[in-house]
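Every protein chain but one is kept in place in this view of the complex.
Labels for the chains are A and B, by order of writing; each one numbers its residues from 1.
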Amino acid sequence: MPDSEVVFRVSRYRPESGGRPTFQEYRIPYRSDMVVLDGLNYIKDHLDPTLTFRWSCRMGICGSCGADVNGRPRLTCGTYIRDMRKGAVTVEPLSNFPILKDLVVDFDDFLDKLASVRPYIVRKDWGDLSKEYIQYPEDVDAYRQQSLCINCMLCYAACPVFGASPEFVGPAASALALRYIRDTRDEGGAERLARLNTKTGIWECTFVGECSVVCPKEVDPAAAIQTLKFLATTRHMRRLLMPGSASR
Amino acid sequence: MTVHEYPARRRRGWWLRNPRYLAFQLREAGGVVCALYGLILLNMLIQLRDGESAYAAFLNLLRTPPVLYLNVVLFALVLWHALTWFMLIGKAQPIQFTRQPLPWKVVFGINVLLWIGVSGAVVYLIFGGM
Partner (left out) sequence: MHADVAAPDEVLLEPVFWSLFSVGGFITAFLLPVMLFLIFFAAPFHLWPGDPAAYATFLAHWKEPLVRLFFFVLIGGSLFHGTHRLKFMLMDAGFKGPAAEALLDLILNGVAIFGSLGALYYALRGWLF
């Protein structure tokens, strides 16, 4: 039972014709339990089937429904329309990314960055794979926070440094590097720090901190990057002062 | 059919769109102002070497009204830089003294108390008290 109407201003971009993205307005019936994604789906089902956006789980876990809602990156499935400012709800594609169509942006470059920090357990020798690699609860606690990342890219959309230099490895990839560095089973720490101790790595970060504000999973990538700077520096100093030491 | 990707670009005036971005820019500016004061203090030592009249002229220049009021603004930026620095220490905590990280507001509070103590110590140890 709709209580009233709400106006959605949605950014449209048509890849066939190019040009600049434009806004299109839709009026949709509104109930107080609706999230922004419900509004978009209403538009797609009833008003305009050409509107294109990504979503899958509707429960904040797949990370595909991110968009700038009223100027701030959010998961559209986790953002209630009633919590938005009164009046129109403005939905735009995530900032700082190339736009493919309407609200769909191009993440390919992130996948390369993610791969470059080796987001999986690295071991020099896997040895006997039938043996268990025991993890105690405190071992898991060490990386639990960073492991919650759902690759939603809201942190990249919030990062002005990434906006100015797209080659910056960025918040989520860094947080995931830390997640594996902190894993007691992992042996790839030095390799990851070597990747991050580069011009396009963690040193570009100026600790704006907005990534941690917008992250829907409280991964706190900003703090992760500062920790990585500290780890990379200690590793670097050790190598400068003791060039022969075992850590490469 | 050719398909055009709309290129990524940062919005113009991005730092005016969100008060936290503005706070960040002011913090960065405050950091740069610190370097400016570093040079001014260095110059103060040079004037000190050059004797009383040079030193007094330098100090008076710093205290002429236009420079003085500019200093008030720059001083506000330095204060903002200091306060945000204490916040950042709480938010990053690369070195932890406790098993679980402390809430950032606690770290901020400890730092501010420490700051007041250090400032008092500077007044007495460096400038010989009131």
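By our rule, a residue touches a chain if its C-beta (ideal position, glycine included) is under 8 Å from a C-beta of that chain, and two chains touch if they have at least 3 such contacts.
A quick note: this is a predicted structure, and the numbers were derived from the prediction, not measured.
Trainee: If I consider the whole complex, including the chain that's not displayed, which of A:89, A:105 or A:161 touches that chain?
Mentor: Looking across A:89, A:105 or A:161, the contact with the absent chain belongs to A:161.
Trainee: If you put the missing chain back, which residues of subunit A would it touch?
Mentor: Against the missing chain, subunit A presents residues 111-112, 115-116, 118, 160-161, 164-165, 194-195, 197-201, 203, 206, 229, 232-233, 236-237.
Trainee: Name every residue on subunit B in touch with the hidden partner chain.
Mentor: Considering the whole complex, subunit B reaches the absent chain at 28-29, 31-39, 41-42, 44-46, 48-49, 52, 55-56, 59, 62-63, 68, 71-72, 75, 78-79, 81-82, 85-86, 114-115, 118-119, 122-123, 125-128, 130.
Throughout what follows, only the chains that are shown with their structure count from here on.
Trainee: Using the touch definition from the top, list the residues of subunit A that touch subunit B in their complex.
Mentor: It is residues 13, 15-18, 20-21, 71-72, 95-100, 106, 160, 163-164, 166, 206-210, 212-213, 222-223, 226-227, 229-231 of subunit A that touch subunit B.
Trainee: Under the stated contact criterion, what part of subunit B meets subunit A in this complex?
Mentor: Interface residues on the subunit B side: 1-11, 14-15, 17-18, 20-21, 24, 28, 88, 91-95.
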